[in-house]
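Missing here is one protein chain; the remaining ones are kept as they sit in the complex.
Moving on, here comes subunit A:
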Amino acid sequence: MLALILILIPLIGSLLLFALRGSNDGVSKNVALLTSLVEFVIAAYAFITFDSQTIVEVKYAWMKDLRINFHLGIDGISLLMIALTGFLVPLIILSTFKYSYKKHESFYSLILLAQTALMGVFMAKDIFLFYFFYEVALIPVYFLAAIWGGTNAPRITFKMFVYTMFGSLFMLVAIVYLYIKASTANIQELYTAAKFISPASQNLLFWAFFIAFAIKMPVLPFHTWQPDTYSESPTPATMLLSGLLSKMGVYGLIRILLPLAPVGLSNYGLIAMILSVIGLIYGSVIAIQQNNIKRLIAYSSFAHMGLMAAGVLSGTLSGIQGALLQMVAHGINAVGLFFIVKIMYDRTNTRDLNSLGGITQNTPALSIYFMIIMLGSVALPLTNGFVGEFLLLKGVFDKNAWLGGVAGLTIILGAVYMLRMMQRSMFGERNEVTAQFSDVKGTEIAVLLPIAAVVLLMGIFPNVFLKITEPAVNSLLQLIHP
């Protein structure tokens, strides 16, 4: 029942907003925030009361004769993603409070619709339901990015849309193939059925799923839509894309790709890992040279996603556990960083590192928040990025020591671009652009404070999260390495 409520609340909020067309800006903001807070409370309740023994499930017949069900369930892996979604969406909504968007009802309605679909993706137990929500999640975000984005947004987001849909269609074919072979759509039953699929078909399944998820994350060489889309989209859409939608790709790798194509994984997993690691290095190197902060964070996101993909594809406990933890950490950090970029752009009208500088002198509070979130992103010990990144690197290293060594460069490169960004924007001499920079207040603090707090808490108590996911990950691993 809990699973159903988690889907229904944002959906109702979204429809309510759609019905409220013509009301004023404040009403839509408050309705959206209230809905997402209720959702957060329920997600938090699920998180606290969760116990890996109980399996929370709802199941309704969707297409009777095809045995396709509206089947939701929560296990440790789902729970973590639900908690992340529940936590981030209110912050994303809150981060828009200082600004007013045209057609605001539709704007907030689409955000909540995206949340509905995300919750669905993370809880789906039926493979068609998973695909359904996976596709539906993109539609509201596409419209958010395209309609409220910059002047080039229609062209750029269109590329993103066609690109990701193209990948998803491969997944659809793979799903249809599996469904016909196994004549079931239940993901749990498909896991068992997948063992009897011939190695040749498994290889094809592996690539079909990998391309679909690799485009979503993105992983080299399917990333070309990402930097432009992230920088042209309005900030809330960028936050949704980098904080949550990209996680659907990693989640798909863990939930769908690994257990459904284990033979394909052992044949081609290393190639896919190499691609991911190349992407990681490539993204970091480009990030070092970026002067546009939003693009810089976009490339850093790309690099982080590469490491997560490599960790998951290593098929080890530490790799997958690390990826799960890093998904949460990166989601939170990305939202925080993009919000700080928005704050800077709002006050200085520029995202160019060369024109910024000396902001710390006016803004003690912003500097502290920025520092904490930035260090989380660099993966300093005692921040949320550390444990995840450490486990990820261990996973990659266990699988292939050379690759692990190359991937380890991320620690250095990540520090270089992040510190460079911090130093060039916040420190140094004030100039005429940044002279009047005012410190954060009101809703801005309300967004940054929880993020900074979680960055530290997660870094100090990572075990809370690891314990929740461990049983689920172990049972997945038994499917991969029987």
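One rule holds for everything that comes next: a residue touches a chain if its C-beta (ideal position, glycine included) is under 8 Å from a C-beta of that chain, and two chains touch if they have at least 3 such contacts; residues count from 1.
We adopt the following convention: contacts and distances are computed from a predicted model.
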UniProt protein name of the chain not shown, from "NADH-quinone oxidoreductase subunit N", "Bifunctional protein PyrR", "Extracellular solute-binding protein" or "ABC transporter permease": "NADH-quinone oxidoreductase subunit N"
Sole residue of A:4, A:27, A:42 or A:172 that reaches the chain not shown, by the stated touch rule: A:172
Touch with the omitted chain, as defined above, among A:26, A:154 or A:381: A:154
Residue ranges of subunit A at the interface with the undisplayed chain: 61-66, 128, 131-133, 135-136, 139, 143, 146-147, 153-154, 158, 161-162, 165-166, 169-170, 172-173, 176-177, 179-180
